[in-house]
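Note that this complex is displayed minus one protein chain, with the remaining chains in position.
Order of writing sets the chain letters: A and B. Residues in each chain are counted from 1.
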Amino acid sequence: MGEPKLNLSPKVSDDVRQTTCYMCACRCGINVHLKDGKVAYIDGNRDHPVNRGVLCAKGSAGIMQHNSPARLRAPLKRVGERGEGKFEEISWQEAYDIAASWLAPLREQAPEKLAFFTGRDQSQSFTSYWAQMFGTPNYAAHGGFCSVNMAAAGIYTLGGAFWEFGQPDWDHTKLFMLFGVAEDHDSNPIKMGIGQLKDRGAKVIGVNPIRTGYNAVADEWVGITPGTDGLFILSLIHCLLKTGQIDLAYLRDFTDAPVLLNNDPESPEYGLFLRDEHGKMLVWDRAQNAPRPFDAPDVSPDLTGTWDVDEVTHHTVFHALVHKYMDADYAPEAVADRVGLSAARIRALAAEIARVAFEEAFELPITWTDFRGRTHDKMQGRPVSFHAMRGISAHANGFQTCRALHVLQMLLGSVEVPGGFRFKPPYPKPATAHPKPHCKITPGAPLDGPHLGFVHGPEDLCLREDGSPARIDKAFTWENPMSAHGLMHMVISNAHAGDPYKIDTLFLYMANMSWNSSMDPGGVMDKLTDRDDTGAYVIPHIIYSDAYSSEMVAYADLVLPDTTYLERHDCISLLDRPICEADAAADAIRWPVVAPDRNVKGFQTALIELGAKLKLPGFVDDAGAALYEDYADYMVHHQRRPGVGPLMGWRGENGDSQGRGDVNENQLARYIENGGFSIAHIPEEARYYKPWNRAYQDWAVEIGLYDAPTPYVFHFWCEPLRKFQRAAEGQEERQPPAHLRDQIKNVMDPLPIWYPTSEASEAFTVHALTQRPMAMYHSWGSQNAWLRQIHGINPLYVPTKLWHAHGFTEGDWARVTSANGDIVVPVAHMAALNEHTVWTWNAIGKRKGAWALDETAPEATKGFLLNHLIHELHPPKDDGLRWSNSDPITGQAAWFDLKVKIERVAPQEIALPVFTPQQAPVDPGPERLAWTVGASK
Amino acid sequence: MTDLPKISDKKLGLVIDLDTCVGCHACVISCKGWNTENYGAPLSDMDAYGLAEGTFLNRVHSYEREPEHGAAQLIHFPKSCLHCEDAPCVTVCPTGASYKRAEDGIVLVNEDACMGCGLCAWACPYGARELDPAAGVMKKCTLCVDRIYNENLPEEDREPACVRTCPAGARHFGDLGDETSAVSQLVADRGGLELMPEQGTKPVNRYLPPRPKTETTAVDVLAPFLEVKHAEPEGLLGWVDRMLEKI
Partner (left out) sequence: MHPAPSVILFTVFSGLGFGLLAYLGVGLPDVSGFVAFGYFAIAFALAVGGLLAATFHLANPKNAIKAFSQWRSSWLSREGVAAILALTAMGTYAAGIIFLEIRIVALGWLGAVLSLITVFTTAMIYTQLRSIPRWNQVATPFHFLSLSLAGGALLAGQMEIAGPLLLLAAAVQLWAWSKGDKRFAEAGSTLETATGLPGATRQFEPPHTGQNYLLKEMVHVVGRKHALKLRMIAFFTAFAVPYVLTLLPTSYVTAIAAVLLHTGGVIVSRWLFFAQAEHVVGLYYGKHLIPSQAA
């Protein structure tokens, strides 16, 4: 018998449709292979700027997501009690009628009584526009518990953030230091980048209490104690200053280091920049020996010295920072115990960073002209790059920690230079070029501007005339002045408490607030189902939109079923969070590569239809007729500014302009033709030094990122912080309430500081963290028959020292207790872990009845959430107050500050707490899968 | 047929870089997707939304090691069929279903001849074979034999699904019988390893070991960068003042 004859060239598909992945927030390009009109196989699009052909586990498992049994099938009206999960299917017409019957009166009388918050929304420029047209100030997405520390710290400091908004110069960096991770953002680009660094033999240092994933492959692991990254970074800065390893030319030319600061404590302007009559920051010109505007073409700024200007003493920002960070408080010996690293290692790491930055420096022979009009014949490279994500973001000191990291980068001169950290368009863009928050309500009319933005002083806070918060989430108030992403995690508890006011309708999109997307989910469930004295629900109406039968669905009165990602239109827009690369602007679409087989609509289309029904401006014309048929129509025809719409590609009648141009009726067809994306490459001379590079600024204006060149310098000194401090000192017109003054004075230091994230507690000494597995995205992965087999159970990983101290053995369970309660969970041993830290995979635990899972599913028996241990408020302190468990600057939920104690318990069958099963609005999944769609099989 | 073929020069296989694999499981799922839809019976999942037991041809393990000096390490370890030269899974097969292709060394199961006895899976020391409970036949990595020669795919896509999808580039495909091939070069340069050589299977796939980890200490090369030049702020400011004259 010979070898069997094989068909080595089977037909792969009848058709390949290219769209954008939505299995996480990375937004890779995918090829969806169809057979007989059904999805047969998904792989990565080789031409796509984000993933260049590769695709992660989630993306490759898209077929199981698209066919998930948990998909909602039709609009639902609640017929049982809230939380039970009893629904009846209704028509879309009835769904819109119900929604309009609640919303239309609100809009006419009190638009703020609608709170509209979106979770993993990739269309925030659209959803926020809808909310703005509705007129409610109560809109935000989920950034407040996700990333706002990163975003705000980055934008106030550099005009751009880590996360997916920038990337190391993978081609040139020789030392890459990664702090914390978020596996669901820029995940494939980071993996590709690390692979590239490994190929080149560049060094990767991971700073993370847990050595998994990127930290596992890092050449060096710095297993820092959680919440102390800022202290570690400031100590590195201390070392660099003491050894004189800083980039003076960079500091002088591209940062506010030479800007003059009022140094007279008696002056009302103390701590503010010296500005000219146009508001321009002034520097001391060494040649002219006088203060001059920082951007004067021939200016020669000094970095040191003290000058009296108009009889008030001034010194440079650099002077202030040198004095601050050379203090012995930041010496490695002073911080070593707290960060969990030896002083010698901190010094050595600082030296290694400096060595690579300065000894391995290089130049690119590219001529460029800076914003002062000076032409340089080369680009100075600094091959040291940093990146950071959620690990340092979700701490109560995350804002200042992230700023500290930016200070470190600036001192090394490694941002926006070859080999350093680079921004992706539309960044860099200074905080001042972003909108300020808006909250002025006019019943029956739109809000006065975009909800979210960047405050520059107390005058920009969202406060009502009586000083009370204007927003239901209390964003942009004294409690968290720079809450640029809003505070979605506070909405339900504030709405329940009627603090600052009661609302009528809570409208949520794709946010599993009654489960893994909340702190203290049990408390949230109680608040969602609580009734007042009359027997009515305290939160009267809840509308929820989701594609899947998540835990949150059961708490809605009205459910708007969304489509899967392969059935919808979307735009990944430059107005929002595009898919740009450091060398290119790029945006993308999703389009229905298959039609839904259920009575569902893309949420954005539903919102357009609802908007038209409510006759919202921007959604109907003067005659009251709908402006857009659906979201696809909006994507093509909406213009935010003349010539600038959601999509940058193929604009203009003939589709020949990019960035700016008239509406092109064929725009979506052109996107589809091109694989679902459009890309505009940055000219070579504009690729680095973007904030100061004339060629880049001109290019950015040309493609519509801004309307005029907006060069600026990076800020060591965050003047808005100083303004809040001044208010707390009794200076500004608007002043904080007495109980917040000390907090504001202490934490809103214009130069980054470090402070402990929680009170030292004898009871709770162990840090407890979560990480997102690379193969899972939020709670979504568990409905995916392939992915859930990888992570169906999440043990609590315990470091060796605690493992032995508690006498754990394999198969043991533990009771884990925090100030907010306890959970009982399986444990496992891990050696490559900070010795004061336990951790688990995030969002694996599921409530019985949700996600179309069987009740025997391990996610619902052994899976668990740490969320039950975390509360949005700290327990009462000595002052009797329950302070917010968040960053006092941005309001970022501080869920990585969790401290616990653990005790060994006998092995259990089920993790605690257990909640009653929910009824599912969908049928259970099939018993067995043997998935194949091709007719050949 | 279950006799091993005369050794051909061509030994197609994978080289997996343990220094680069971040453990993302992309290869696992991409493999599941391709091989569910293509070669032979689909890879089934029993009790798919309950306890779930699926067939996978590639799984990513993870191990810790604690060196004598330095911190504990974690290594992600993808594992699939190694397409052994002396493949015991082939010679034990009673029906001739299990075979090694003469022309390129790929070990395959002819599902039309497999009776599902499982002996080949017993014979494999690596756990590379899984009996699919729905189809009742033995499944294993095919090295994407229906991709690598597939004329319906663009040339650049004619590689195993796991290799094409690997985001970190930790998986390499090629002819390990050809000393000049890129994969053979990698093996030579990085000291590529065989798994369980004591089993005598002569696996074709190779694993590139993790590069040595470091823990930065004050070595000589760093001396100039460790030297405190400015004990006090004024010293640094003075130095900066002087330096600014020069730049």
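The criterion applied here is as follows: a contact is a pair of C-beta atoms (placed from the backbone, for glycine too) under 8 Å apart; a residue touches a chain by one contact, two chains touch by 3 or more.
Being a predicted model, the structure only gives us computed values, none of them experimental.
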Using the touch definition up top, pick the residue from B:Ile106, B:Cys124 or B:Val204 that touches the left-out chain.
B:Cys124
Determine which one of B:Leu193, B:Ala218 or B:Met243 touches the chain that has been left out.
B:Leu193
Contacting the left-out chain in the complete assembly, out of A:Pro858, A:Gly891 or A:Gly925
A:Pro858
Tell me, which residues in chain B touch the chain that this view leaves out?
1-3, 18, 28, 51-56, 59-68, 74-75, 77, 79, 88, 90-97, 112-119, 121-127, 130-133, 135-137, 193-200, 207, 209-210
Mind listing the chain A residues that contact the chain we can't see here?
1, 212, 788-793, 795, 828-832, 858
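Criterion: only the chains that are shown with their structure count from here on.
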So in the complex, the part of chain B that touches chain A is made up of which residues?
1, 17, 19-26, 28-30, 32-34, 36-38, 41-54, 56, 62, 64, 66, 71-76, 96, 99, 101-102, 108, 110, 112-113, 134-135, 145-146, 149-153, 156-157, 161, 164-170, 210-211, 213-219, 221-222, 224-233, 236-241, 243-244, 247
For the chain A and chain B complex, residues of the former touching the latter:
1-4, 6-12, 35, 40-44, 46, 51, 53-61, 63, 69, 187-188, 191-192, 194-196, 198-199, 203, 205, 211-217, 219-221, 223, 241-245, 248-249, 252, 286, 302-305, 318-319, 322-323, 326, 344-345, 347-352, 354-355, 358-359, 774-775, 783, 785-790, 792, 800, 830-833, 852-854, 856-858, 924-934, 937
